[in-house]
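Please see the structure below; I have some questions.
As you look at this complex, bear in mind that one protein chain is not there, while each of the others sits in place.
So, chain A:
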Amino acid sequence: MQKTIIEVKDLKKDYPVGEMTVHALRKINMEIKEGDFAAIMGTSGSGKSTMLNILGCLDKPTDGTYLLDGVNMADMNKNQLAQLRNSKLGFIFQSYNLLPRTTALENVELPLYYNSKVKSKERRERAMHALEQVGLADRFHHMPNQLSGGQQQRVAIARSLVNDPVVILADEATGNLDTRTSYEIMELFQKLNDEGKTIAFVTHEEDIARFMKRNIVFRDGLIKKEMAVDARHNATQLIAELPAETDIDF
């Protein structure tokens, strides 16, 4: 029996907008188990971003329960939520969000600075290891502006791995990348998932969603359908099939 990492029950989220109330999430029930690779899909306004904010412990639900790795986040105050994010979650954003003028290694170290149990030597070692995992062992001391978009996103992925989270939350992580680079990033995600990482991936691209094991489709604050992906894409294979790039040699 696989461990349940994310368990959401009867979850609601309302936003007051002037006199009216917007029901961003109406009644959500979902589970993500260990080793899962789930796409959270939907058009804009479907509630998928609100869901991600709540899953990421950045926002609290109006009603219902959300258990993250067995911890009920409704009981926690702001500081405890920050600690929860630090110990159990890894974030990846569409626009990478790396600190400028800061080396790849230091960017990856960032989450560990907020964990006082990790000493500086261990911090450095873990950051190096995370960068090796994403294939950037030769880019430790590069600044973000010396890296390509795909490489920057890899640094961001390394940053999300460094604290060994129970789940990685990705928000349109391939949104800013071209097809080939997107596939390369998905190849990395598939590799990490094969190694046992649990991943929740928000996207509106069906093409990208087909790299995952399961798709959860949101619409108007409700889950419209939830299905296993059949004929799942294999990134390594797709990259091989792409037309060869014209290399420019200087």
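What we mean here is this: contacts are C-beta pairs under 8 Å (C-beta built on N, C-alpha and C of every residue); 3 or more make two chains touch, one makes a residue touch a chain; residues count from 1.
Everything below uses one rule, namely that contacts and distances are computed from a predicted model.
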UniProt protein name of the chain not shown, from "ABC transporter permease", "LuxR family maltose regulon positive regulatory protein", "ATP synthase subunit delta" or "Phenylalanine--tRNA ligase alpha subunit": "ABC transporter permease"
Contact partner of the left-out chain, one of A:Val22, A:Leu67 or A:Ala82: A:Ala82
Residue ranges of chain A at the interface with the undisplayed chain: 53, 56, 58-59, 78-79, 82-83, 85-87, 91, 93, 97, 99-102, 106, 110-111, 113-116, 159, 163
